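Of the protein chains in this complex, all but one are displayed in their positions.
The block that comes next holds subunit A.
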Amino acid sequence: MTIRHHVSDELLLAYAAGTLEEGWRLAVATHLALCPDCRKRLSLMEDAGGQLLEEIVPEPAMATSFERLRQRVLEKSAPVRPASAAARPAAPARAAAPVLPEPLRSYVGGDVETLKWKSLGRGAYHIPIRTDDGTTMVRLLRIPAGKPVPEHGHGGRELTLVLSGSFHDGETLFARGDLEEADASVQHQPVATPGEDCICLAVTDAPLKFRSWLVRLVQPVLGI
């Protein structure tokens, strides 16, 4: 699998710094699960974070700090555990790897075959995903093969991560693992590639602004 569209430096830095809100973080973390290249870039950023921590102007700890710390670790000292993840239950053997990687799979409560899709009309479906950050809207979208997502601009940023099938946005192809980052200036029209429905994770920070007044009219009803 070759991923062509990666997380931008700004977004990855926010992830590395821990400043990304839950909704965006879910999309970036799921891309990272599929993309060794971006995980390598992430390690570099975390190394930079570690180096900055070395160089930060230290803040003296309280005089009794270490004594207190010593008491606390001795009190509830955990048994030494081996370095590997051997303690984890082994993943159940399955014929094929799941379509939805973690952390997304846990967020939607299972892999694609178990999902309960809600119709958006015209053969498109979605599943809203609950997050607690209060600033993002997250959902799984299923666009029927060969069909467009209605043309839309954005009130803000939009992240679209392809999980299955693919779509074209203009000349550009987005397939499994590819992440499309769009901002308020972008008018685009993704079209699912014929032959297979396209399942993607979409995160926005504001309701989409559809161009057609008719779509705008039903937008509140559909919750998109």
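Simple rule for what comes next: a contact is a pair of C-beta atoms (placed from the backbone, for glycine too) under 8 Å apart; a residue touches a chain by one contact, two chains touch by 3 or more; residues count from 1.
Here is the rule we go by: contacts and distances are computed from a predicted model.
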When one chain of this assembly is omitted, its UniProt record names it as which of these: "RNA polymerase sigma-70 factor", "Membrane protein", "Nitrate reductase" or "Putative isoquinoline 1-oxidoreductase subunit beta"?
"RNA polymerase sigma-70 factor"
Of the residues listed, A:98, A:123 or A:148, which one is in contact with the missing chain?
A:98
When the complex is taken as a whole, what residues of subunit A touch the one chain not shown?
1, 8-10, 13-14, 16-19, 21-22, 25-26, 29-30, 32-36, 39-41, 43-62, 65-66, 68-70, 72-73, 77-78, 80-83, 85, 88, 91, 94, 97-105, 107, 131-133, 177
